[in-house]
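Missing here is one protein chain; the remaining ones are kept as they sit in the complex.
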Amino acid sequence: MKILVAIKRVIDANVRVQLKRDGSGIVTDGVKMSINPFDEIALEEALRIRESGKDAEIVAVSIGSDASQQQLRTALAMGADRALLVKTDGEVQPLHAAHTLLAVIRKEQPDLVLMGKQAIDDDSNQTGQMLAALWQRPQATFTSKLDLDSDKASCTREVDAGLETIEVDLPAVVTTDLRLNQPRYVKMPDIMKAKRKPLDTIGLTELGTPELPKLEITAYEAPQGRAGGGKKVGNAAELVAALKERGVL
Amino acid sequence: MEYDAVVVGAGPAGLAAAIRLKQRDADKTICVLEKGAEVGSHILSGCVMEPGPLDELLPEWRQTPPAICVPAERDEFALLTRTKRYKMPTPPQMHNRGNFIISLGSLCAWMAQQAEALGVDVFPGFPAAEALIENDRVVGVRCADMGVQKDGTPGPNYAPGVDIRAGVTILAEGCRGSISKQLIKQFGLQDGHSPQTYGLGLKELWQLPPGRTTPGLVQHTLGWPLNTGTYGGSFLYHLDEDRVYVGFVAGLDYRDPDFKPFEAFQQFKHHPTVKPLLEGGEIVSAGARSIIEGGWQSLPTLDMPGALLIGDAAGTLNVPKIKGVHMAIASATQAADHLVETGASDGFDERFRASPAAAELRRVRNMRPGFNGGLWAGLANAALETVTRGKTPWTLKNHADWSNMRRLDEPVQAQPAYVERDLPPRDRLSSVYFAATSHDENQPVHLHILEPDICTSRCTEEYGNPCMRFCPAHVYEMVEEDGARRLQINAANCVHCKACDIKDPYEIINWTVPEGGSGPNYQKL
Partner (left out) sequence: MAKILLIAEHDGQSLNPATAKAVSCAQAIGGDLDIAVFASSAGAVAEKASKFEGVARVLTVERPENEAPLASVLAPQIAALAADYTHVLLPSTTFGKDVMPRVAALLGVAPISDIMTVIDPTTFKRPIYAGNAIVTVKAPAEPLVLGTARTASFQPAAEGGSADIVAKQLDVELPTHTRYVGLKSGGGDRPDLQSASRVVSGGRGVGSEENFQIIYKLADKLNAAVGASRAAVDAGFVPNEMQVGQTGKIIAPELYVAVGISGAIQHCTGIKDAGTIVAINKDPDAPIFEMADIGLVGDLFEVLPELEKALDARA
């Protein structure tokens, strides 16, 4: 089988995000970038599927500038067989990403597409669902357990009400949640091997995605601090009363 | 894995050595190991750089300057009292015209790219944990294991650290490197030299309201909030875009077990001539790192079979200049030249000591120990050494910092009265937040207490557990549990400054490398 894993380059989760002084965006120069952690979980799942004995080819795909090659190299070092960068220097919103991935899917014909449930930069949580809709295939979002059969998959989803299980026919899009697995560490010899694995680049325009609507971002701002410094109550009974007053009990 | 040379540490020294080796012999296989998640994420330096050695190594750096790079325009040197600021003549070695205020972390990230372009394998996130020694010869290093659980057993993602064997191991770990420490001891490299002495540097990058800064202004102070018996002082470097680097260095040979270097730094920021600059600004990033101050007389023997020491791992920093980067690069360049020309580490010590860089160190050798008798004696001695250009016929000795701490029952000079603080950070934990430090909590504690019983018995009585105070990251904490006291080590806060390894009065704290990628994520420091 063939598994396509979509990977986004994002500001590393450990970095304290800072706004540009003129409010025109987020500071990214000189900032540590990484594979979106949920995408890393998606890749790990693909590797585990292959290691469980399935004959699987794993293709890592990213959409972004040349710098995203760094994350694709990491994906190759983790164990992906080959990588594809769809190159663009522009902003890529989820709908655009979904159409772009659809174009890649048309070429690659994967049996399974794995990606993170959301990217930790824009937190949109949209691309996987959009891709599934455009591809007219099933989606399993928030997946915390994945069991593959030959032509279908059982997916346990972490939903607000608990753990939901659905069964989807393949091919399908599965988006991954935190508890699906814990990604492996990249090993030094594998970093060296990854330098020789194929990493192809194709221009975004060459894929011929249609003109798409997008959100216009008009301002960036820091979150407002909590008003806090709220009232002090004297005892437990007063606390319960105050909670009732706020409508949280 | 095998290389011609393995470099431990992707700082200015390590990267310069790798680059120089490749420049002179493109066929050499070289790898650089770095414990930080990225090159630069563990780098913290003042930093006003003297550009000479970098100009020689990579002249193109001026075309692609680091994220922070401001030409130094003017120097100010002052003595502080609690309320006043007395201007003093700037000592000649502290004239910075022609130098650059830079983010050393950003410079190193760029140097790593240059090294990779030359064919060097740079591995951030892979700490060297120990040296490989065979037949009394260093033959490489072993990387730290990944995925070990808190109890020491392998976790589900366990990946043992690989051995990297190399013809020569270049130790460029920076101040108080953990492998350097092990090898200096094992090969007796400090024998015949004065003990090493250190300082602890703390630094913050601030974004200020518009219009307050004077880009290129380099300010240093002595005096308050330190008492006259404690060596140290402040730095305040004015950058572009309404930013400043503000920092403080305290000699780790201080005597008072109650002294808190972090608090001294925060007090400095509240001096009436400093606070108005910072008020209303925001901290962008912050961190701490120990500084190697022993200079010429404490310089260990720099070579051993199969390995050599360069940069701050060796101790080439020039204290009166408050500069280590140019010396680190100079020593690295020489080490590389030596290896290319002779094919071995033997003889590097001799070569370095005969070099102009070493002459620079020798000339200022008596400046730092002159302050062992306090601020006034230090200043008088510094004047003498300056006038004689270091030609005084004696060499003052350094003392080991750990042994210099006085017990609680011994008299020490009182600390000056401190003021109420209201500038951020409120405490050390808040400061650690701006270091963005992270350690997977499931890994074993990387700070080893060799004799834990001492903490709750002798140390409590004799010194009052000073680890709780010298650590700038609130790693050490004595907690009461069910009536018993125990040492709680908040290892996840650690910013890898190494002060504990240096200052603990019983020498029982051993700093080891945690899992790769752990530690601070400094931005533009």
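As written, the chain order gives the labels A and B, with residue 1 at the start of each chain.
The rule is simple: a contact is a pair of C-beta atoms (placed from the backbone, for glycine too) under 8 Å apart; a residue touches a chain by one contact, two chains touch by 3 or more.
What you see is a predicted model, and the numbers here were worked out from it, not measured in a lab.
K.L.:
Could you tell me which of the visible chains the hidden chain touches?
P.N.:
Taking every chain of the complex into account, the missing one touches A, B.
K.L.:
Thinking of the whole complex, not just what is shown, which of B:83, B:214 or B:430 touches the missing chain?
P.N.:
Considering the complete complex, B:430 is the one touching the chain left out.
K.L.:
Touching the absent chain: which residues on subunit B qualify?
P.N.:
On the side of subunit B, residues 425-427, 429-430, 432-433, 438, 440-442, 479, 481-482, 488, 490-492 touch the unshown chain.
K.L.:
For subunit A, enumerate the residues touching the unshown chain of the complex.
P.N.:
11, 14, 16-17, 19, 26, 93-95, 98, 120-134, 136-142, 154, 157-169, 172, 178, 212-223, 225-240, 242-244, 246-249
One rule holds in what follows: only the chains that are shown with their structure count from here on.
K.L.:
What's the distance between the Cα centroids of subunit A and subunit B, rounded to whole Å?
P.N.:
Roughly 38 Å, centre to centre.
K.L.:
Which residues of subunit A touch subunit B once you look at their complex with the stated criterion?
P.N.:
For subunit A paired with subunit B, touching residues are 12, 14-16, 18, 21, 29-32, 182-189, 191-192.
K.L.:
Which residues of subunit B touch subunit A in their complex?
P.N.:
Subunit B reaches subunit A through residues 1, 37-38, 41, 67, 103, 106, 109, 121, 123, 125-126, 143, 146-147, 156-157, 159, 162, 207, 241-242, 284-285, 433-434, 436, 438, 516, 521, 523-524.
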